[in-house]
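A single protein chain has been omitted from the complex, and every remaining protein chain is retained in its original position.
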Amino acid sequence: MQSQLLLQLIINGLIIGTLYGVVGMCFVLIYKASQVVNFAQGEFLLIGAWTCWWLLTAWNIPFFWGFLIAVCFMMVFGIVVQMVVLRPLIGEPIISVIMVTIGMSIFFQALMKWMFGTFAQPFPPIFSVDKVNIMGLQVQTAYLMSTGVSLAIMAGFAWFFKYSRLGLAMRATAFSQQVAQSLGISVRQVFALSWGISAAVSAVAGVVVGIVNGVSSALSYFGIKVFPAVILGGLDSVFGAVVGGLIMGLLENLAQFFDSQYLKWGNLYEIVPFYALIIILMIKPYGLFGTRDIERV
Amino acid sequence: QSINIGHLADYSGGTSDVGQPYGQAIQDTIAWINANGGVNGKKIDSDFNEYGYQVPRALAAFKKWVGTNKVVAIQGWGTADTEALVGMVTKEEIPYYSGSYSASLTDPKGKVNEKSERAAPFNFFYGPSYSDAARAMVKWAADDWKAKGKPGKPKWVHMGANHPFPNSPKAAAEAYAKELGFEVLDPITFALTPGDYTPQCLTLKQSGANYAYLGNTAGSNISVLKACKTAGVDVQFFGNVWGMDENAAKAAGEAANGVVFPVRTGVTWAGSAPGMATMKEISKISDPSGTAYRPVHYLAAVCTALYMKEAMEWADKNGGVTGVKIRDGMYQKSDWVPKGTEGVCNPSTWTATDHRPTTRVDLYRSVVNGATDASVADLVKSGVIKLEKVATIDLPRKTELQGW
Amino acid sequence: MALPAASAGADPGTAALLSIEAISLRFGGLKALSDVSFHVRNGELFSIIGPNGAGKTSMLNCISGRYTPSEGRVVFDGQDVTRLKPNRRAAIGIGRTFQNLALFSHMSVLDNIMVGRHHLLKNNFLTGALYWIGGAQKEELEHRRKVEEVIDFLDIQHVRKAAAGTLSYGLRKRVELARAVALEPKLILLDEPMAGMNLEEKEDMARYIVDLNEEWGMTIIMIEHDMGVVMDISHRVMVLDFGRKLVEGEPAEVLADPHVRKAYLGEDDLDEAAPAAMTA
Amino acid sequence: MAIDTLRPCGDYRTSYKADQTIFATRLTMLFCVAGVVLACFAPFFFSRYILSLMIQIGYLGIAALGLNILVGFSGQISVGHAVFFGFGGFASAFLADKGVPVPLAIVLAGLWTTAVGLLFGLPAARVKGLYLAIATLAAQFILQDFFVRAEWFTGGTHGAMAAPFTLFGYDLSGDDRYFYVVLFFVVVMYLGAANLMRSRDGRALIAVRDHYLSAEMMGVNLTKYRTMAFGISSFYAGIGGALYAHYVGFMSVEGLDILFSIQFLGMIIIGGLGSIMGSLMGTIFMVLLPEATGWLASALSGSVIDQVLHLKDGLTYMREMLIGLTIILFLIFEPDGLAHRWRLIKAYWKLYPFSY
Partner (left out) sequence: MRQGRSGPLHRDAGKTYEANAMAEAALKFEPSAETASPLLAVDNIEVVYNDVILVLRGLSLKVPKGQIVALLGSNGAGKSTTLKAISGLLRTEDGEITRGDVTFLGERINGIEPDKIVRRGIFQVMEGRRIIADMTCLENLRLGAFTRRDNEVKSDIERVYEYFPRLKERTGLAGYLSGGEQQMLAIGRAVMARPKLILMDEPSMGLSPLLVKEVFAIIKKLNEDLGVTILLVEQNARVALSVADYGYIMEQGKIVLDGTADMLRSNEDVKEFYLGQGGGEERKSFKNLKSFKRRKRWL
């Protein structure tokens, strides 16, 4: 019985972990290009989810198309946000830019509530079977879909940063905007691209979480939840974000296991990731896969 | 001449899903009162303050009200602001009507029993306290267990975040459950925000609990209900007053089917009662077309505001509308039903020693059969979502149970 | 800082202030230093030259504690300091400047230099916050006076309140020197103090360095690519190449060494190898 | 030439002492002293609402200054400042409950919070930058969890009562009186910080921020100062929190969440990182922003615009959006914070009419 529970929790951890991983990648993408931690990531998820929801319920568009349009819309949205809000801040202190993302999160949070109300809204039924049995664990079809999509996205990112010209440009921009510009890299384009992709990928995650839990403003908390995962993996590592996400997913579930079976502490699952975070950072100050700063004098 | 009151509402913060209809109802009711003769001819001037569920902002609003507006009463909201302001409203002698129904607000003298922590002589709310509602659900569970004739001890589990609001009735419910022969399991924690709560559900399933009380607000409860449905958990869920309503039932879909929770009014929006006419009129203030469906919180808020209005009327006739007089006005009647709300607002009694408005709890069950992808109004009309009354539990009004 | 007695200066003493004993330094597969040994006498002005990437900066880093050599010992003033933390080494009298400027760019020049006196000051966050009460003010002012001496010496009075980051390159180099001098070190390590300067400024800088050595009595190790400066002011020169010590000796004899010419100066340069070589 | 070097004509310093003042010019000093003196009369002129805002600015400003010492001066971002603020509040309430006189309890609470801050600052010895920032996020969640668990200390989820502020038997708890208590702490804490920053340890903090490698080789012990910054910062947070607790009379975990921590960050970024007065300016900004948007919203409600557009509820959302928007716009146009603009204005006037 206990081992069955443990197994199910591990499977669940892996599935949720990939979802964390995807959202984590959105952070990494923006961080890699601009060293900015986007505190409005959660709102991006939310906007993506609401868009898709709106297309599906108000226009009765089939899910596939609604999903696709939502993702494309978010791509454009990310680019526009970048143009309007972040472009004027190119070259300004990073911390100010981070604060601006916080301002954006306040702004969009309110806007979404105004536009879509404060109640949680369910997605219309999308999959004919809404759960699948994996080794005794009932898993929502949406989670499975997200796992599939996530893996594909992850592979794409890995390739992008290693080999593409733009990936290189992005890394250069992250290193120093001035240097990147001096090399003829358009910092604006790099930013637009990273924000666009990041927002689009967020939409994927947002829709998945929305299908499972219904869409509501509170969904944006997902943004903060992935912080530890991203840090764990290393802020500038796409692969790290994925591993970090998986570890966080597993940790939460295992913590819940030990807590409920042995410790009876209560909310171990909520705080264990943070203890783990501190311990791991003490051993590896740049996360598991983050590149350490080059410190030469 | 007008009467100044303050109104704290959360439309944009963490509790906005229920805060919005509740706040809307307060605004509508006050506008309606003003349009219908006011308080003995005096208009109520309410200063609306949307505080986004942030204590500092509530604090600033409060100071503004006592300093500048000279308010005589406040329509407040959540646990955080209510608790933070208890001391101040007491000092300033301003009745504070909260959306927080924490039992700790029901002891005006303080220390009626050793479990009651502090005096809250100016705090009022309408409806059963969180603790009494939870006790009623325990009672119902015990009856249910007996009725089903199942063997052995039933198992009770408290679920929710380790936070003031979800925890408020925990001790009361668990003590009562033990008293009624339940086995009380270790509480299961889940955060106040939506997320993946499959682990919690798997634990719940494994623990073999029969009755689970969800202490959180709707957003995260929905996640739990859905996750538990997927995981195939067979448990009777209970919801807190703020944890389940028509909108939550819609969002959770069939996962919300069967959840039992307390409702503060005699009927829901779909029901009929003499008082509903007034309710519909009030609703028209913000919805002239009269088509909107109002969730249970709307009705409860209307009642809350009307109790305040009638207390003001008494105060006006007995020496002037001051905070102290309004408080005294609250003590004037027993089994009090505001005029025009018969059958909707449940008879309530406040006394100088006991601020529990009622110890009678109406329990409803949410019934969801079918897909919920339409508006709540349509879903209720078509019967996909129903709130059925399952029981009315009368708890003894004991002093030992007051204040915790 | 009281000007030290003249007797301390002028001719190099004989006792070794710093002994480098068979140091090797590895970075992964790369051997940045292999088995280098040398001694620097008290009061000496010792130069290290060598091609780019030879390991000169790495050598300074080993002395100042930024790197710990994989083998060998660093003995300073009779004490084995191989594993001492950099801040402790500063306290026992090793000051340095950096090849790539490393000033505290948002602090004023004055404060930059005051940081140099960190280990000489005693006030802490408590007395510092109380300032007027715990004697911090008195101490700060005393040291301010000493810092002003350094400022005067290096001729940077006009920028003492400017944020270091806004200064031009040459001035920043000078402020760095000031900061190192304020430390009152016995040994001062200079990493390319004259890079990026024009002739006039090099002349100034050379004068400061010579004064530090001769009048303030500081022992100096200097890395420099300007052969003119190196030949003119150093007492002894060591050449590093690919992490190995090539030669060590009097400037003239080092310059004449054919290996040095080949690896460092360029062979065709025989005609210009006269003292005026490669000077800007 | 750096702006800081600009000084009005005729302002010659004749001693190092005169040159090492906290205030850049005599005028600045006059302004500050006058400000404090004027503030002393505030309770006679202002409504309790204004006073309460000023008190809020006071205790939040102290905590914000603490965060600025950590983030602005020592360069370590913390996204868990609210829990240290909360810890101070709980500690002071706890101590006062145990019979410690409130003024003493506040100070002790500050010290106690310092100890906790030092503990959570330990990772700073190894972890840097955003990684450290997220490690402080861990402090946020771990301490929040601690608060609800440690019933003996915080009253658990019920929260704790905090005794009113009394000094030698005088009750100083009303807004008009408590105002002086807060003012006193603000002046002392701000002077303390200003002094710190012009003495040895403060300089070392900044040095570590600007270039830790060279700081280390100048004799600065990195680990010590990195951790110490957390301690000092927590001390300020603790004092601020304690003042809050005795002002409200009650302390609860609710509200000590990450949003509150982020608000603290907002204060110092908007005020200006690494600026002492900037911390206060930023706090003023962040406290007044919701109030100002509130005024705007209530002025709008019922107005023609409202009636035409049927804003109603929209107005409350627009208000939130306005808060977000103001932060965004402010930072777009003033990314270096209020203190920076202030400096530029000063520089401009000194150079007037030669604008360059």
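Letters A, B, C and D name the chains as they come in the text, with residue numbers starting at 1 for each one.
Note that contacts are C-beta pairs under 8 Å (C-beta built on N, C-alpha and C of every residue); 3 or more make two chains touch, one makes a residue touch a chain.
These numbers come from a predicted model, not from an experiment.
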Selected residue (touches chain absent from view) among C:E21, C:D35, C:E71 or C:D155: C:D155
Option touching the unshown chain, where A:V84, A:V179 or A:I279 are the choices: A:V179
Residue ranges of subunit A at the interface with the undisplayed chain: 90-91, 165, 168-169, 171-172, 175-188, 291, 294, 296
Subunit C residues that touch the omitted chain in the full complex: 27-28, 30, 49-54, 57, 99-100, 152, 155-159, 166-171, 192, 195-204, 206-207, 210, 225, 227-229, 232-233, 263-266, 269, 275-280
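Everything below uses one rule, namely that only the chains that are shown with their structure count from here on.
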Longest centre-to-centre distance from subunit D, chain (CA-based): C
Chain occupying the most central position, where position means C-alpha average: D
Length of the line joining the C-alpha centres of subunit C and subunit D, rounded to whole Å: 41
Where subunit B and subunit C are represented by their mean Cα positions, the distance between them in whole Å: 74
Per-residue multi-chain contacts in subunit D, two or more chains: 145, 149, 213-214, 217, 313, 317, 319-320
Set of subunit C residues in contact with two or more other chains: 66, 98, 102
For the subunit C and subunit D complex, residues of the former touching the latter: 64-66, 85-87, 89-91, 95-96, 98, 102-108, 111, 114-116, 118-119, 121-125, 127-132, 136-137, 140-141, 144-145, 148, 159, 161-163, 166, 179, 183
Subunit B residues within the subunit A interface of the complex: 11-12, 14, 16-17, 19-20, 161-162, 186-189, 191, 193-196, 198-200, 202-203, 206-207, 218-220, 222-223, 226, 230-232, 247-248, 250-253, 371-373
Contact footprint of subunit D on subunit A as seen in their complex: 31, 37, 39, 85, 88-89, 92-93, 95-97, 99-100, 102-111, 113-114, 224, 227-228, 230-231, 235, 266-267, 270-271, 274-275, 277-278, 281-282, 285-287, 290, 293, 295, 297
